[in-house]
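One structure, pasted below without further comment.
Missing here is one protein chain; the remaining ones are kept as they sit in the complex.
For chain A:
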Amino acid sequence: MSRSTTPPTAGSRPSAGSRPSPGATGRPPRLEVDALTVEFGGLTALDDVGLTVGDGEVVALIGPNGAGKTTVFNVVCGLVRPRSGSVRIDGRPAPATSRLADRGVSRTLQGLGLFGGMTAAENVLVPLTGRPRRSADGERAVVAVLQRLDLLDLADTAVDALPYPERKRVALARALVTDPRLLLLDEPAGGLGADDIAALADVVRGIAAAGTSVLLVEHHVDFVMAVADRVVVLDFGRVVACGTPDEVRSDAAVEAAYLGLEAAR
């Protein structure tokens, strides 16, 4: 857990552009976070963080609690203003929060953020309402995504009455219904059982195979190893490692920062 004394393992400290994503063809990456620094009061939440997510790539952002993972999401979504650094989506600066959907970005939240008092189907319909109207298409998209996540029977159930795994799937469906090009998943496996996690892994791989880029924050290491093409490890707001799941697994700095803790629990 040496933040400043241990230099990052050779080649593990990514800087923007140094690690082109698989299949990159000179186009800008789907998501490019460069030299991001965020301060809350005197606390440095993110310190010179850089990462990229390529087309159809699944990148996992891991690290201990408080490492700044969700803060990265919040900056990408325009909810937190960085002190310095940039976020580019498809080569263009990230838009204001309410324009994210227009730019093909969807996000789930740790707390799910479902709309109480609405049915599952209504929750999933909300992201489509702000778009140019084509209500029949909207209905079809809702039905399709509910079916895909095995929620169709629960479409007209109030979300407040659903068990947690189903609520979680509604939140995922709400993020998927717009057919995003970049999907940010905040702890998608948290609180789920083994079967649900396996199903979720299938869904995430399917999404990526269809070309959607996925950036996910997750504590569940097995899930991360199963779905991620690359893993970025944050500790105290800094990127301490980056690589394929296997590379990261054998990285000493990572073990110290994160996996060691996990094993010791």
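Here is the rule we use: a residue touches a chain if its C-beta (ideal position, glycine included) is under 8 Å from a C-beta of that chain, and two chains touch if they have at least 3 such contacts; residues count from 1.
The definition used in the following text is that contacts and distances are computed from a predicted model.
> If you had to name the missing chain as UniProt does, which of "Proline dehydrogenase family protein", "Cation/acetate symporter", "Branched-chain amino acid ABC transporter permease" or "Spore protein SP21" would it be?
"Branched-chain amino acid ABC transporter permease"
> Have a look at A:Arg30, A:Lys69 or A:Arg107 and name the one touching the chain we're not showing.
Once the missing chain is taken into account, the touching residue is A:Arg107.
> Given the contact definition stated above, which residue among A:Met118, A:Met225 or A:Ala256 touches the chain not shown here?
Only one of A:Met118, A:Met225 or A:Ala256 touches the chain omitted from view, namely A:Met118.
> Which of A:Leu36, A:Leu61, A:Cys77 or A:Val221 sits in contact with the chain that's absent?
A:Cys77
> Since one chain isn't shown, list which residues of chain A touch it in the complete complex.
Residues of chain A in touch with the missing chain: 77, 79, 97-102, 107, 109, 113, 115-118, 122, 125-131, 133, 135, 138, 174, 178.
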